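What follows is a single structure, and I will ask about it in a moment.
Here the complex is missing one protein chain, while the rest keep their positions.
The first chain written gets the first letter, and so on, giving A and B; residue counts start at 1 in each chain.
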């Protein structure tokens, strides 16, 4: 893919976001994209090839959002971009003159997404690549359920290489007021009541596992210099619950 | 190595093809190079450091083929380039003024291959680095045996991270006519008769494993969203057979 891009635009600057998405895991890819896209400047072209449906009838698409571009399969991998950037446009990749030929049936990354990204980087207008696409595939919404009967149902959206478990809870879902009122996380039968400011914060209590606001804006469950995922036997995409007894009436 | 290259030519554009070749596996490295070299444009300099014989008497060499350069050890890693590009030239790396000094005995990648690649990128002519080299080391040919008594003996030349098993069969070895006449692959006692166009193609039959033409031009054995290598207990470099009863007389 890099060879194809550099052949079309030798001046392109290519950065690998990650090559560690588990095979076919669209949700993890969608989260990785969400965590990274905002740290790259306007004009950045994001290319995604997590694509269990390659070669089937699923469409190749191009998304324009937040002055950035996103090129990849219409399989839900851009769901969180749609959710965060309601002002987006989507085009189906149809104009074969921008493809690498012959187009392989099994590697659209090299033959469609890479050359389209390269032509975008040269200034080709997004509407040149095809017609607007509607009814794009969407994953279940990133947001947890709203507070009801004193509980919020949330889930783990990423487990990082240190074993930190990132939840889908933001500061809008779980407010300072709720935390002060004694919010408790419950995951796999274990209750977590400690909310820390820093990974390395000193503490007199004996807790092994704590919650902390992470760098992507989500609440993370962590353990100091240990893997919270191992301690909690926590799996990617599993559920957790926030209990808020005092907010039961809301 | 990148530091050495960028110190000599700060404007060079460096791309990692892969860092996942198993230690000392020359055949896998040779395949990775074959799969990638053609997607990078003319003038590209490929550097390879898969080198179980580093420091021994095996020669450091430079290959010019297809308007591209290949720098690395004469241990067979360029075999498939020689096979695909009969119009190639090979030079031994002898001119010490292009080396990084002192030359380490155990890391020629940094001290020979990297600086030579950097000087090539600055326009130094390949014949400046040393004399033409003959009798270069070659791996067994990539091609399968020709059809004989209704069978072709082939082998697995790569197993990718998804568990797809890439064979050494091309469309020239296994023609459309043969497939239509009922070609059957046999590997570890399991027969594979289904040839698909796409990974995600729908099928009414119950087959788990199927054959498909891959993006590198070779026939691959795959399983939809599963590892064919696990299902077949398939190992890198092992053999498989194509049975073609109707072609027995050819």
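The working rule: a residue touches a chain if its C-beta (ideal position, glycine included) is under 8 Å from a C-beta of that chain, and two chains touch if they have at least 3 such contacts.
Keep in mind that this is a model prediction, so the values were computed, not measured.
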| item | value |
| --- | --- |
| Options B:18, B:106, B:188 or B:239, residue touching the unrepresented chain | B:106 |
| Residues in chain A touching the chain absent from view | 13, 15, 36, 38-41, 44, 161-162, 197-202, 212-215, 220, 225 |
| Touching residues on chain B - with respect to the absent chain | 1-4, 6-7, 10, 14, 23-24, 52-56, 58, 104-107, 110-111 |
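Heads up, the rule we're going with is that only the chains that are shown with their structure count from here on.
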| item | value |
| --- | --- |
| CA centroid of chain A to CA centroid of chain B, Å | 34 |
